[in-house]
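Missing here is one protein chain; the remaining ones are kept as they sit in the complex.
Just so it is clear, A and B label the chains in written order, and each chain counts residues from 1 on its own.
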Amino acid sequence: MESQIAEIVQHTGGVIGNAWLMIAFPLVGAFILLVFNRFTDRWGHLLGVAMSLASFVVAVLAFFELLGFGEEERRRAVHLYEFIPGMVDMGLLIDPLSICFALLITGVGSLIHIYSIGYMAHDEHRRRFFSYLNLFVAAMLLLVLADNYVGLFIGWEGVGLASYLLIGFWQFKPSAATAAKKAFVVNRVGDFGLLVGMFIIWTTFGTLTFQGLGEQITPGQTNGTMLAIGLLLLLGACGKSAQLPLQSWLLDAMEGPTPVSALIHAATMVTAGVYLVVRSGAFFFPEGSGAALAVAIVGAATLLAGAIIGCAKDDIKKGLAGSTMSQIGYMMLGAGLGPAGYAFAIGHLITHGFFKADMFLGAGSVMHGMNDEVDMRKYGGLRKYMPITFATFFIGYLAIIGFPLLSGYFTKDGIIETAVHHQPVLGWLAVLGAGITGFYMSRMIFMTFFGEKRWADDAHPHESPAVMTVPLMILSLGSIVLGGYLILSNRLLLFLAPAVGRPEALPEFHFTSTPGLATLALVAVGAIIAWMKYGRVEVPSVQPRGSFLTTFARRDLYGDALNESLFMRPGQWLTRIAVFFDNRGIDGLVNGLAAGIGGSSGRLRRLQTGFARTYALSIFIGAALLTGALLLVGNI
Amino acid sequence: MTTHYLVLSGLLFAIGAFGVLIRRNAIVVFMCVELMLNACNLAFVTFSRQVGNLEGQIIAFFVMVVAAAEVVVGLAIIVTIFRTRRSASVDDANLLKY
Partner (left out) sequence: MGETITFWVLAVVSVGAALGMVFNRKAVYSALMLGTVMLCLAVLYAVQEAPFLAAVQIIVYTGAIMMLFLFVLMLVGVDSSDSFVETLKGQRFWAFIAGAGFLALIVLAIGNVVFAPQAGLAQATGTGGYVRSIALLLFTKYVFAFEITSALLITAALGAMVLAHREKVTEKATQKDLSRARFLGDRPSPLPGPGTYARNNAIDMPALLPDGSVAESSVNRYLARYDVEHDHLPKDPKLAEALKATAEADEAPTEAEQDAESNEVTK
């Protein structure tokens, strides 16, 4: 079945032959903004937007050029230069999968760039912000366009760096600095997995290019080594995509500016893990293998965990972050189901990129009007004061809960149905997750836009400027139509098929399947419960104590506590033991040795009496003993 | 006869060494050192005759020359020390110690 993955064709010339421009534009932008620093303060943000847009234009042109090839020739490799002589050649792989990501990154990225002009207008470091955004776009494009794992890893680390810089953008806030560090450290665990996976790939297959691996690995092949590689790559994916057990950094990452949360921690970077799994799917996650099952289980667990966390958060951005975790869980679940799920996973990834960016930017717009207040208990009744923001946010909301005919409906339903078909248990868990999604997203809507005003006294909510609302409108438009366009008549699946393979039977989308109806019913139940608890009754503006379960969810399912007690405290104990050992053991040994030598020297120096006759006596006794020894051995 | 000469030589050497160790007057210590050197010279001369080779005598000759030079410098040092410390005792010059 996976044998239908097309051969990679070498390509020169044309737009695809110059696809490196996609990476080069934002990279040059970041370079100029960082190097020329204050001289670019006045027009720096415009340059950043221009570079991002230029990259988008190249991506669109490459996309259309790719469409011009026959289906079996749509995997185009572009050789750039010899990277590590004799080992790795740097090259780009333009195929349906990577072009999808490139379009999403540059498209949504450009919209968020534009939005940021307005959002960051009053920040004196706006130019630096745009330089980091450009750096991120360049790194992310390198990640998805590279034709080998080394290039992918460089991009992977690049987005990690950009993420670190942007989470900690307001580094004067200790919480932001800590969050940035936390994200970096947790990601390092995942990167470690990816790196070790790459090492094993290299020693096993002697190549790190997708083309080389495709030639060596027969489809469906599994053994222990491949399973190990798969699990290590999954660890990397978990780190980058905030999946269990490496999820803890994402919620704290909301300390960054809202466009960052929208671009990096919702739409693009966190989906890198999904990309990694899908890209390696044919090699290390063949359908039905243990590694693929692990991916699906991780996805299902995370989608539930994220949803539960989302239910209890009063911080609007953290609520959205929990939702992001949950939605990426869906994608992972889809990616763990083999070619049948890939199309839905990627489809959900694209539509999620739109509606989640839409909602994050909407949340940013709300915060913009509410003096950067993030607590939803201090919102309420905002729909009259921010009509455009409300409308676009509401469309995003409908999309994410899977309201029929909107984007999320098609993609999420696709994942759920495929999951129920392949892994029934995980599938029904996903259905449950969808119900919880209905609850917490409705809660967010009701607390923010409906009900009574619970604002702070100095709040004067107002609609955001056009530079912020226009991207919102575009994104919400995408949230409406994209899902149906991609999923109906299997457009995305057929487009992706040359890159990721095609399932044995093409799925048909049923509007009235059992899981679909069950999902809709559960979502409706969730929304009604939310209305009863947060829409109909007054929402207390101070957080109530809540039940055990609520506390459990508020504390991120005790993920941090678990990390602390499992890793941090033992680590601290280990450090203390090491310090103790160092102080008492090693220092004691060294100091004791020194003291011993010092003490014995103090006594030995008494031998230096200053009397020449004593010295002469010792010399003479020595000579006599030497003579005796020579006699004994018979040399005299 | 060789054995006799050698034993005499060893006896003189041991007496000289013993003198070096027990006498405190630097000049007498020096004399004892000279006695040890002379004992060695006797051994050289004896061995020279024993093996029928003149080189032993040549070495004894050089020993004498070196001893002369040594005495010149050593006595000058003793005089200098005596001048500053009013003492020729080797035990009195004991400041270079722990």
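The rule is simple: a residue touches a chain if its C-beta (ideal position, glycine included) is under 8 Å from a C-beta of that chain, and two chains touch if they have at least 3 such contacts.
Computed from a predicted structure; not experimentally measured.
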{"item": "Chains still shown that are in contact with the chain withheld from the display", "value": "A, B"}
{"item": "Touch list for subunit B against the chain that is not drawn", "value": "1-8, 10-19, 21-25, 27-28, 30-32, 34-35, 38, 41-42, 45-46, 48-55, 57-58, 60-62, 64-73, 75-80, 82-84, 86, 88, 91"}
{"item": "Footprint left on subunit A by the chain that the document does not show", "value": "609, 611, 613-614, 617, 620-621, 623-624, 627-628, 631, 636"}
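The rule is simple: only the chains that are shown with their structure count from here on.
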{"item": "For the subunit A and subunit B complex, residues of the former touching the latter", "value": "605-606, 608-613, 616-617, 620"}
{"item": "Subunit A partner contacts - residues on subunit B that touch it in the complex", "value": "17, 20-22, 24, 90-91, 93-98"}
